[in-house]
Structures are given as C-alpha cells and as structure tokens.
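Heads up, one of the protein chains got dropped from this complex, but the rest are sitting where they should.
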C-alpha cells in the first residue's frame, strides 16, 4: 500500500484533479491520474493508492453511474470525504486562435449539455465531437485535431493553450460532487453536518418495499438527500437504490434506520459517513430524534423492564 | 402490604370472582370483594392487597372504561396476568319460582344486552331493572325485591337461589377478559405468546399522530390486538389511546416500538407484558423482526461503525 | 310517521332534554322521553318519532356505547345535528334539607366520576347509590328514598326539589355531545365547518388494516376528530371503528376517502354529515385538497386521456 498516493479520474487537467487539489492533504500526496473511474477505484482496492477521488454526481447531469455501480459492487470501499466543485468551462484554443477561426469543438460528452446554449449563441456553426475527457479534448486541440475544447480553465497551462472565454455554464449552480473513497475503516468523525451513503437491495416483487425503506428514515426524522435507482444486472425491472441521508452512522436515529434496513432488506452496503462539503452546521434533529431522546427512551425501556418506570 | 390478599370486583358471586378462582394461586390467597373497580385498584395502591382482578374488556360490550381509566391515571399499576372467561348467564330464582311467575328481572346493566333476545323470547312481558352487579341482583332476588336475576350459575349457592335456566347468552363467544394488576415490578416472564399493554398520549392537534403511532408498530412487524381511545379529561376531542400489542417488552421489536413512542409522544405509560390467556404459542415474528434479526443488525451496525463491515 | 314528535333519552329533566331544548325547532315539536337509547332510536326506526336526540360522547366518560352500537347496527339511521352541552351538576334536595342532613346521595353512574372529588370534600361520609338516570335520582329524592341527587339544575322544578349547590363538576370543560338521529335521507347541507360520521369494519386478521384506513384520510388531508373501537360481537379481538372526520361528504377529499374505505373494507356505514356545534368556520383545507384542487386535477386527467394535456 502506498499511503502517499491518491488516485483520481484523469488525465491531468480534469475537474477531478482540480477538486482533489482543494483538499489540504493533496499537497503532500502523490496524485496519480487514472484512465477511468473503475481503474481509479481498483487502484485503491489493490493497494496501489490509499484513496481515489472520483465524481459521483453532477447537479445538471445527475449521478455518475460508473462510480455508483463500482461502489455498489466488487470489493467494498468506503467514502471519507466529499468535495463540491462549481463547474464552469473555459473555451481553450491554441494561442492566436480567434472565435471566427473555430470550426470544430470538443469536450467530454457530459460537458456538452452544459454548454449547449452558449455554443448555439456563439458558435452556431461549429461541429461538436466528443472526447474521452475534457482534458483529453484539450490535448487534441494541442495536437491540432480540433480548434477548441471546453475544459477547466486550469487545464490551459498543462496543454499550452489559452482560454478564449471563461466561466461558461448554461445552468446556474452547475456543481459536481466528488467523493474520496478508500478501503473500509472507521468512518470519518462525526461533525454534526454529515452525510451517510449506502446501497440497498429490496426484496423481489414486493411493491411496497421502497415505501417501507423510506418509512425507516421518515419515522426517525432522517432526511434523504439523494436516491438513485440502479439496475442490479439481474434483468429489466430489477433495481437497487443508492441513497444518501443526512446524519452520521453514530447518530442514533441514523443507526436505527440502517439497522431497520439491515433486518428487512436482503442486502445493505454501508458506504460511509462523512462531512457535508460546504455546510458548517447540520439541521437540528426533529423533536424526539436527537441522541438524547434515544438515550432517554432506552433508559425508560430499561426501567420498564426492571419494574422501575 | 398483604401478599396473601387479592382484591376483586365484588360482591361475592360475580364473574370476576369466578375468573379469579381459575388462577391456581387463588387457592392460597384471601380473596376480598370490593365495591368497585377503583376501590379494588386502590386497595393495591395503598397496600391492602397484593393484587386485584378486574374486568377490562368484554367481547360484546367492549372496554371496561373504569378499568381503562384507573390504569391510565393515578399511581402506576402493572398487569401481570390475564384471565379469559366465557360468559353465560343463569336465570336465578327463589326455589319454586316458575317461569310464568316472573314479572320482574334484574342484573347488571352490562348483562342486559347479552340476554336481550333471550328475554324477548322467554319473558317478553317481564320488567327489567338494573342492579349494581349481577351478584347484587341475586341478593335482591333473595330479598324478594325481584323475581329473577341474571347472574353466573355459581352465584346461586351464595344467595340460596336456584338456576331456572343456564347457559344463556345472546352472542356466540361472549367472553370477558380480566386483568390481575399489582404495583409496578419486573414484568411477567416472557412466554413467546405475550401481550403488552400501554397508554399513550398524542401531541395536541397533530392530525397524523395516530398514524405515526401505528407506524412504529407496523414497521417493526408488531401486531396490535386492541386499541381504544379514551378522553383525557382536558376537553372534547382530546384523547389518549389504550393499546395492547402482541409480544413482550423484552422482545426487541416491541421494545424498539415502545421507545419510538417514548421519543415522539408526550407521555407513555407502560402497563405490563404478560402471557396471553388460552394461547400456547405466539405467532412467529415476521421475517426481519425476530430478536436474532435485531441482534444481527446491531452487530452489523457496530462493524460498520468500526470499519469492519 | 309523526314529524311533530322528537324522542329523547328520558326521563324528563335529563341533560338530554336540556340539550334538545337548545334546538330552535324543539319549540314546535312534541318531545317524548324514552327509557333508553335503544328505545329512543327504535321509535325513529318504527316511525313513532321523526328524530331522536341521544348522547354520543362525554368529554370525561368517553363514548356512549349504547348509542355507538345502536347506530352501527340494525336498520340504518343518520345524524343530522349535534348539540354540545356544558355539563354541571346541581345537588338537588327536598326543600329544607341542609348539607349536614345528607346521608345518602344518588345519580346516574356516569355522574359519579364527575362529582367524585366534590363529594369527597363536601360529603365524605355520604353513601352513594346509583340510579337509572340523573332525573330518576331526583324522583327518588322526591319520594324520600335518598337525601340528595346530582342532576341538572333544570330538573329541580320537575321534581319539586331545590338546588343546594350548583355548577358542580370535577373536570374543567365537562361536555356532552348529543346527536339528533333520523331515518336516512339527504345529509344536512354543507356549512364549511362540518363533521362526517361513519362506522367501518376491517378485514379479519389484517394487521395493517387500521393503518391503511387512516392513510385514506391522511393522504387527502382529512383530519380525524374521533375514533373509537367497538367489538363486533363476533368474538374477543374483533372490532369495528366508529369514526368522525372533519368535512362534509360532498367535500371531494372526504368523498374520495370514504370511497377508498368502501373499496377496501368489507363494510362501511355512513352515519351523516352535519354542522359542527359551536364552530363558525372550518379549518381551511390543506394545500392540494380543496374542491377546486380536485376539480382541477380531474380536468387535467381528462385532458391527459384526450391527448390535450
């Protein structure tokens, strides 16, 4: 194992690298770009890296299915951190290129819907072709294969390009959420503004199963933050659910809800509890669902069982 | 305190006394008839009796409100046993009385609806007047105030009467359930076919509160056996709920449900866990709700919290 | 049929009579006291009376089971009005009787718990014996059988007694709710502050059935005002539920909830929609549950079905 190495979804110059560099410890780690999410996570699984940063969700494009599916299956991994990055593109060109010169543009397929309106307005006649990543697109511009690439402004230096336009994003508040995954160990410490991730498989052909799953959380005042269905691979109509809830696994209300799933669902995979990025203080728990309330109720139950209530 | 004394709703010759005598330990106790349910229960509260047997529910007439309300308020009491008694009336008369001689009949008000059809058929012209108890009615027949009384056949001897008819009951399966209440102590041992009783007060003006209460049990696979609303005395439309559920307070699913109530409701009063009368084996718990399931889920949670899942 | 006759739970001088006299139309009706709730309601069923006023609920003692059960079974009846009466007792004595002279007191069994504290304080040594009604107690005082009776102050004149004390009631806000029942016809007109009553039987041995029943109302924003379980007479543990909800059967949200019960429960008996006594304006419906919302949703559905959405 190399505790000094952090893998990330490469190549160099991606938003993932930019996100990784926002983590203080990144300064003292060797940052290793990997060609795909599975490759980055496998580097953690096989000990080549201590952790890997991969995108998990974009506020415009939705869940990153490769990440969701890799975390749900295979050797277990756990999430210890999340990074939230505002996504704005720069239009990178070889030095000297003017807007009127641009006949072809490239970028990651996920970038396209985020710049579609901008393109229609500024480069209505340019031909779009997808590249394997935004950084790859920049490299292809460097090599002369395309005239311009949408990528992070920070990628310009790496590929000897210049940013003709910056801060391009059709949607307000386009953000990508990245997670730092490592091998299973004790979860990140509770901060009071935490997120807990897990994957749950429901019983076959049980129509109310999803409803009961949600009840486990609702009845304990635990808010869900994200829920995504993913196919289990066992045929059309068979899904598991990748879910984030508010709170930490050491919060009683969260722990009891998770135990409820564990008891009633065929399979649950815990993916970690970690601080919510950019949130200083969590929402106070609903009356009756704080740790103190749980402790008081447990005390009362013991007194009842002992005849001292 | 007199551990040798058991109070019961008297006078002598009531169904309550008959029910009490079905308990093996009654043979070694001094059985003391009391004039009312509150008096019987107060005898326990103030130490004059070790326990009191009182009716709590009749399959025809419903809940015995005096018992429900006495258990819900005042110094706490706990239920340790229940007795189920088939209710059939005898028509008791002074020796020599024939059916044609009967112009007036008496009995407890609760008896009347249970013999109404029989009366309409056999004594359509007889005048009914209520007495304070079935046994009291028998006494009044003895004293000559009425011609006949509906009471338990066992009351005949006590009051020097004879049973002109027996096994009178309009409804099939007329049963009364009695409970043996004592001062709070460790609940009766778990048998696997148990009943747990409690009273719960809901938050004011919270329309979904009853629904949430039921959810605490449903989500843990705990069946309700009885639910009765009772006024809290704080004004029209203010109720508490007297509830019996299947299972024992030491069953994890029951304990967790009760803790859920304790956390989210302003007040819960535990009234005891005790063997279901006449039931040998309980219903097996729904998948995912056995004690083993709870223990396995708690183990899993600990492993997750320790990074060993 | 005698549209001019209103039956009520007698005898003369009961709180029921006092409640009946608060109805404007009572002035033009012949008011007929009946010896019991079943007798009063049967008088309506067999056409001897146009309607009957009977107590249905007391804020201290709870539901009046005779009324609940009579309305739930037998030939159908419907509720058209409710009357809410503040209950306060007078201590009625023969003229000249002083407090110190009182050795025996009487009253209806339901009265006793409502004056228990007052008795303990003012007449700790007096012997209580129950009478068939408060008015009957007054008559027995008139006849000299008891020294004092608890009854409504209005009963004094009828029985030639005087009120030694008035406004006696242990509980604050002791109220009794009475209902005016008639043969089934079009419900009372909607006022916007209405109450709808019904009885519903659940499927046997279906643990979540009560939960599903409540869901039908909760999901449509209909608040429950009263819910009482009553034995069905088919054996211990078999209950039906007597329920009042807010709103009128012509309110869409109420109608749809009732249809939900009708579809999924073995039996539902509608008991009427009628103005809430003492309430001028109903609670505004929850967003999405007004008649306008239902109409708009139905229009939208039609447009979808027609391809015009």
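Chains: A, B and C, in written order; residue numbering restarts at 1 for each.
Note that contacts are C-beta pairs under 8 Å (C-beta built on N, C-alpha and C of every residue); 3 or more make two chains touch, one makes a residue touch a chain.
Since we're looking at a predicted model, the values are computed, not measured.
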Which displayed chains the unshown chain touches: A, C
Residue touching the undisplayed chain, where the options are C:75, C:120, C:157 or C:301: C:301
Which of A:21, A:122, A:145 or A:226 contacts the chain that the document leaves out: A:226
Selected from A:142, A:191, A:215 or A:250 as touching the chain missing from the view: A:215
Residue in contact with the excluded chain [from C:142, C:219 or C:238]: C:219
Among C:47, C:74, C:160 or C:288, the residue in touch with the chain that has been omitted: C:288
Touching residues (missing chain, whole complex) on chain C: 76, 78, 184-187, 212, 215-216, 219-220, 249-250, 255-256, 258-260, 262-264, 268, 270, 287-289, 293-294, 296-298, 300-301, 304-309
Absent chain, residues of chain A that touch it: 57-63, 65, 69, 84, 109, 113, 129-130, 132, 171-173, 175, 177, 207-208, 210-211, 214-215, 218, 223-231, 233-239
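One rule holds in what follows: only the chains that are shown with their structure count from here on.
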Farthest chain relative to chain C (centres taken as mean CA coordinates): A
Gap in Å, rounded to a whole number, between the CA centres of chain C and chain A: 59
Distance from chain B to chain A - Cα centre to Cα centre, in angstrom: 57
Euclidean distance of C-alpha centroids - chain B vs chain C, Å: 25
Touching two or more other chains - residues of chain C: none
